[in-house]
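Note that this complex is displayed minus one protein chain, with the remaining chains in position.
Chain lettering (A and B) follows the sequence in which the chains are written, and residue indices restart at 1 in each chain.
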Amino acid sequence: MKSHLSRRSVIGRISAAVAGVLAAPVAKAAKAVAQKVLVTTDMPKDYHPTQHKWVMAIDANRCIGCGFCAEACKKENHVPEGPYFRTWVERYIITKPKPGSGAARGETLVDCPNGGINGYPEAPVPKEEIQHSFFVPKLCNLCQHSPCVQVCPVGATFDAPDGAVLIDPNYCIGCGFCIQACPYGCRFLSPVTKTAEKCTLCYHRITRGLKPACVEVCPTQARIFGDLKNAKPDDPILQFYQNNLVVALKPHLGTEPRLFYAGIDKEVR
Amino acid sequence: MTNELTNLVVEVMPRFEGYVYPNEATQQPLWGILIVLYPYITGLVAGAFIMASLVRVFNVKALEPVYRLSLLTAFAFLLCAPLPLLFHLGHPERCFEVMMTPHLTSPMAIFGFVYAWYLMAVLLLELWFDYRRDFVAWSESTQGFKGLLYRLFTVGVTDVSDSAVQLDHKIGHILSVVGIPSAFLLHGYVGFIFGSVKANPWWGNVLMPIIFIMSAMVSGIALCVFNYMVLTWIRRKTVDMKCLDVMGMYLFYALVVDTAIEALDWIHRIYSAEEGFRVIQYMAQEKLFYTLSLGQVTCGTLVPLILLGLLQLVRGRVPELARRRMYFTGASLILMGVLAMRWNVVIGGQLFSKSLRGVMGYKMEFAGLEGWVMGAVLLCLPFVVLTVMVKLFLAEHDQR
Partner (left out) sequence: MPPQLFRIFLLAVGIVGAYSVARYFLTPPSFGEYGWYRGAALAELATRDRVYAGKKACEECHSDEYEKLLKHEHKSLACESCHGPGQAHGKDPRKDNIEKSSFAVCLRCHEANPSRPKWHKQIVIKNHYTGSKCTECHVPHSPSEVP
């Protein structure tokens, strides 16, 4: 027994243990430095995520269904062709009730040809049968209690401090749970990157003082965008909240969307 | 030009009826046959383990002949369970992230830990403590590669004195007791994955984890019946009828409870007729007719209930051969019925739009990641693994 405990062997074992304990932080620090050198992405100068709170609002009274927004989004964000949309425009047509039926309204027809990116064709029913018709742009509802963030198993999708709900494409494993959990159908699995994708409020634009592409090209300001932490009193977003009664979609689910709609009907889900 | 063409094609060949959100108009649903198979396989694992624990924890002596087979079944199926999950990920090379940065608000995040716990702390340990004495004996008497394996499995411990074996039994008992809630957790969290999705009215309800656990138990017991009968037939032995009758009894009563809970779910849905009910009803009647009304309800539940129920009532008067045939038919139908149930839950939830205004279709592809071939391969693989294990660990003379 004594032979195992010679001074040399004890000192040797202790120094090996100390080296082992020190090696880990050194290795981690080296790895962090390497990451910084190899992959340099810095936030745009003077942009601090905690100093902004971006939000969008939709005034459906002003939407003319031209589809410029959906088209611009597809181009700006290189969204794959096919049934993949970060934003789209729906058309609702509420027909008149059948005479003598005693009903307040006829049936509701909803359509969205190719997300609306080429505008809208003629209405499927004659003009005389239409009681109400309107367009509703849809996008990420910017929920305060996002179910999509809640269910991500790895922390790839998150609520950014400045109000957007984002996806980290280098961390997402493509399980699709967030896409199932979103009640508003605003997420999809990209066939190109094999990760989940969604509206990012054009994060790469708003961090440089530009507007999201959809807001930029909208001819009638149906989409209103603003920074609630830095809004002057005449800011369109504050004017919108001041002048409109609003609804949020699917309130019974408790997601508390921050995206508010003015001018839509009960038929909009 | 391309845009106009796409527009035309989309309007002329809709893959859906009514209105669906643009992101839902994909050719295939997001979660396909692979995600149908995962709950099926883990359900079989949980159920087979419960069957084994009936022997150890509840001292049902009649089931002794299937004890080891049940444990090996659970083990073989558990080894194959992560495969469908791995294959369906968009980035399987990042799968380790679930264990490195698990997001604890997500039920999916506990997969790594629950699976590791169940595999290592429950199943492997229980198998090891049960087999330890045999490993020591076999490692001394077998030559060649098999002998090397047995020596490896002894982990260098060769004490097989009476006190050591008694300790093994005691630990095995504790592990079985711990294993029962672990099995419920292993499959219950899968049910919770669906039950927690409030965005989807077909999935998001409180009974979902319970339904998953109950149907898992039913399918697991049915699998043990199936495996026991097949194995005995292959080895040209005679089935222990007492064992089979007791298994049939547990199978019947588990099926009764499972049917009652699922019926409760449907009755409640139909009665309270909430917002999504109309589109769900249309989807279930039109899109899920074969798998739901025929597959799950008639073939998978009603017929086995009648077959097994008859056997509970008039067992004495039914000759042995007829009884064996009825058990085998019942168990096979239940296995298919529970697979149909998983299909109805997973695929059914994706066949209607969250706008509650439209339904989509699903035509499975033949080859490809989510195709028939892959499904068949993943279903057969656990049986292949089980065959290897039976050859290694379930000696002919000792079908204990």
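Brief remarks follow.
Throughout what follows, a residue touches a chain if its C-beta (ideal position, glycine included) is under 8 Å from a C-beta of that chain, and two chains touch if they have at least 3 such contacts.
Since we're looking at a predicted model, the values are computed, not measured.
By the touch rule given at the top, the unshown chain touches A, B in the complete complex. Which of A:P80, A:P191 or A:P219 touches the hidden chain is settled by the complete complex: it is A:P219. When the omitted chain is restored, the residue from A:Q180, A:T200 or A:T255 that touches it is A:T200.
When the full complex is taken into account, the listed residue touching the unshown chain is B:M99, out of B:M99, B:V178, B:L207 or B:I261. As for the chain not pictured, it touches subunit A at residues 24, 27-28, 31-32, 35, 39, 41-44, 47, 49, 61-68, 72, 75-78, 91-93, 119-120, 122-123, 127, 130, 133-135, 155-161, 166, 168, 170-171, 200, 203-205, 207-208, 210-211, 213, 216-221. Summarising the interface, subunit B meets the missing chain with residues 96, 99-101, 103, 120-121, 125, 128-129, 132, 155-157, 159, 164, 167-168, 171.
Definition applied: only the chains that are shown with their structure count from here on.
Separation between the centroids of subunit A and subunit B, computed from CA atoms only, is 36 Å.
Of all residues in subunit A, those touching subunit B in their complex are 81-85, 88, 90, 109-115, 117-118, 138, 147, 150-156, 171-177, 179-189, 193-195, 253-254, 269. Remark: subunit B residues 2-4, 6-7, 10-11, 19, 21-26, 30-31, 88-92, 94-95, 97-98, 101-103, 105-109, 111, 193, 196-200, 349-350, 353-357 touch subunit A in the complex.
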